[in-house]
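One structure is given below, represented as structure tokens, and several questions about it will come after.
Missing here is one protein chain; the remaining ones are kept as they sit in the complex.
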Amino acid sequence: MAIRIPFGPQHPALKEPINFMCEVSDEKVLSVRPRLGYIHRGIERLAEERTYNQDLYLIERICGICSFAHVTCFSQAVEEVLNIEIPPRAKYIRTILAEMERIQNHFLWLGDVGHEMGFNTLFMYSWRDREVVLRLLETISGKRVNYAMNTIGGVRRDITPTVIESLERGLDRLEERAKYYKEVCAKDPTVLGRTVGVGVLSPIDALDLCAVGPTIRASGISRDVRADDPYAAYNEIPFRVITYDGCDVASRIMVRLDEILESVSIIRYALDNLPNGDVRVRVPRRVPEGEAVSLVEAPRGENLHYVRADGTEKPVRVKVRAPTLANIPPLCKMLVGGSIADIPVVVAGIDPCIACAERVAFVDTATEKRWVWNKEELRGYAKKWYQKK
Amino acid sequence: MVPEEIVTLLQIFLFPGFLFLFFLAFFSEWVDRKLVAKFQNRYGPLYTGPKGILQPVADFFKLLAKEDIIPTATDKTVFSIVPILVLALSMAPLFLIPMIDFSALVWFEGDLIVIMSITTLVIIAMFMGAWASTDRFSTIGGMRVGLQMLGYEIPMTIAMIGPAISSKSLSVSGIVQSQAGGLWYAITQPLGFAIAMICLLAHLQKVPFDVPEAESEIVAGWMVEFSGKKLALLRLAKNFELVLAGSLLVSLYLGGPLGFWLPHPSFYFFLKLIVCIFIFSNLRALFARFRIDQVLMGAWKYLTPLALLQIILVVI
Amino acid sequence: MAMEKELMKNLTKKPITLRYPSEKATPVEGIRAKVAWDIEKCIGCGLCPQVCPSKAIELTGKGSEAEITYYLDRCLFCGECVDICPTKTIKTTSEFELAFTSRKETTIYYKRSTISPDSTEESH
Partner (left out) sequence: MKPIKGTLLEKAKEIRIPRARRMFMTINKTDFWKSMKKLVDSEGFRHLSTITGIDVGSKIEIIYHLTREDLVLSLKVKTSKKNPVLPSIVKLIPGAILYEREVHDFLGVTFEGNPDLSPLLLPDEWPSGICPLRKEWSSQDIWKATEES
């Protein structure tokens, strides 16, 4: 008999409220119905009522972990409309900070997946090592999370030599820890038991459902905005796009761990040939008429910002599409067929950042009444959609 | 009242009896939490008492003070009996295990069978508790408790029979006395020792086997709707089971309170109990959680044949 | 199994977490936390309230009698005001423990003659 289990919105496995209504019969998941909108803040509407400079700090707070990716994307779009060129040193600093944020994000994610699997030691260790990156980010930008380093026209703080030397020490430790976790996750039988063959996403489905980031790269498709559409200093820095073709959570772990090692080498290369010069270009307050699309490879995947300006100092339209929203349809596909025990591991597999995924409508949903789960007209949205395919 | 009865009454209530067991339960939970914290590079409980030793006691009284909600859709009588039943069942076998000298408070031929049947009863009581609270998560948790018991029950019983056969007695105290010659069964039957440890870990629902209360999947498993005093009793029962598992391992395989020259044998029992808890917390910090089908498949495919092999080795 | 070595090593190592109230983490020197005004040097130009993204600064009075009301609970600690201030009267302090018991304490008034913030700045 099929029981309907609400996975979320309040659930120990979820850091943020999202609701998957899973139809389950004896441990097998039959269908999943996502429901977002629980922490919706209407950032896009608010962005239209603020100047570009104030928007920077609004866009930065879309997501706590990948805030730098959002701000880089937004400022690049506005710079494109203004068609100004930021100084090369600012490009390198943006690349360095983007890669440090990727390292910090992947360590956090590793701990989260470990916690979902019940492997609390991995959670404690990886969050301890994340402190190394956060300390470095604090020395560079003065803040651990929303760094407020980025502005339209460049970067607000320069990287001084003392910071570089502490950066190098930190990178060696991070590299050694990432290698250690790769060895643990590849050899530990319980970890493999819970991740190999779990949450499978075949390459065709990944392409069809427009998956992004490590989720699609773990299904063997090498799609990475840093290589396809290089921004900041990525066209001058040699790096490798990491793909695994295991299509399951185990290969997603491996992709992210390799990306940490790749980010370490990118930062080292960027630090060695950091061009000198100033880090910021003065920018007029009014942005001329025009529109721009900018893409950035956030730690979770391809991040898109669309800005349309009409000559005043407030944007007409700011469209933000965060990587997690693109990964939710593939996630529903992955969950079907697995067992209940796999749901948290698979959900954590795509590293959901719900705060990113839903920031379009206006009202926060404090008035959301309790979801009465025995609503008869609950349409099996995923079921109907699969029958159609 | 002849002093003889008073002494036994005192023994039942005070020394190797209730009070000592309460202290032992809280102490073992503290040791477990501190060791796992140490493994994970953090402090663990700190502020209640010296080095946080009173934290389990504090948690217990805090829960007693909390509101005790009985959800409407539950079967009320069973729902309130289960915590008391589980606590009683997990405390009872402790009286059959020799802790302070070579024979337990009350021991008779065949008390090993009593212990094993009581451990099965505990699981059935948990299943009743899960079924009484009709919450979705607890029904699934209850099913998992039952499934897991089917998995580890057979290998555990076989692993416990091993020492009984070689010591030709079915009473725990008898087994302990037969190890007096210094040759503990852990050395003569290492395989049985390992299997007993894994199955006891599964019985305790500690991490690699904490599938029934996997908090990231089904919130708190079968205990999800218990609160206040009921939850306090259930958590206390879990501590007693930890002591039970530890002392079973100690008495069956590590020679119980057999000490060489120290004045009081209970000190030795204490030391070995801490070693067992060390092993449990080490395993707890080391593994990720298994899925229910992996637990069953692992138990039937590996543990049971190995346990049988151990019996064959013991018999020849 | 793979983590066994690491677990054993950690048994001997000192835990990495701090006992917060007694041992405090030393903040990094470049940290950007609470902002402080040196009101005597302020020329009342009114740039900082304009540039503040979350309207956490209010300027009353003009020229040399200007006084600043600083709403700490609205401040983003972004440092825009520090950059824009022509006479560099605004500095970022490294004080990051900003928990208050009442909302009143979070608004800090910088009066001209004596810097007597109505509410005590730090309550701990």
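Each chain carries a letter (A, B and C) given by its place in the written order, and its residues are counted from 1.
The definition used in the following text is that a residue touches a chain if its C-beta (ideal position, glycine included) is under 8 Å from a C-beta of that chain, and two chains touch if they have at least 3 such contacts.
Everything numeric here is computed off the predicted structure, so don't read it as measured data.
Put simply, the missing chain touches A once the whole complex is considered.
Among the residues A:L295, A:A309 or A:M334, only A:L295 touches the chain that is left out of the figure. Residue in contact with the omitted chain (choice from A:I3, A:V196 or A:V316): A:V316. When you scan A:D26, A:E49, A:E168 or A:E289 for touch with the missing chain, the hit is A:E49. In the full complex, chain A makes contact with the omitted chain through residues 35-37, 40, 42, 44-45, 49, 80, 83, 207-211, 223, 228-229, 290-293, 295, 302, 304, 306, 308, 316-317, 319, 321, 325-326, 328-330, 358, 360-363, 365, 367-369, 379, 381, 384-385, 388-389.
Quick note on the criterion: only the chains that are shown with their structure count from here on.
Pairs B-C and A-B differ in how many C-beta pairs touch across them, and the larger number is found at A-B.
Chain C has its Cα centroid 29 Å from the Cα centroid of chain A. Put simply, the C-alpha centre of chain B and that of chain C have 52 angstrom between them. Centres computed as Cα averages put chain A at a distance of 43 Å from chain B. Chain B has residues 39-42, 285-286 in contact with two or more other chains. Across the assembly, chain C contributes residues 1, 3, 7, 16 that each touch 2 or more other chains. By the touch rule above, chain C contacts chain A in their complex via residues 1-3, 6-7, 16, 28-32, 51, 53-54, 76-80, 83, 92. Across the interface of their complex, chain A is touched by residues 39-42, 136-137, 139-140, 207-208, 210-211, 214-219, 285-294 of chain B.
Residues 3, 5, 11-13, 27, 114-122, 124-125, 128, 188, 190-191, 193-194, 339-344 of chain A are the ones that touch chain B when the two sit in their complex.
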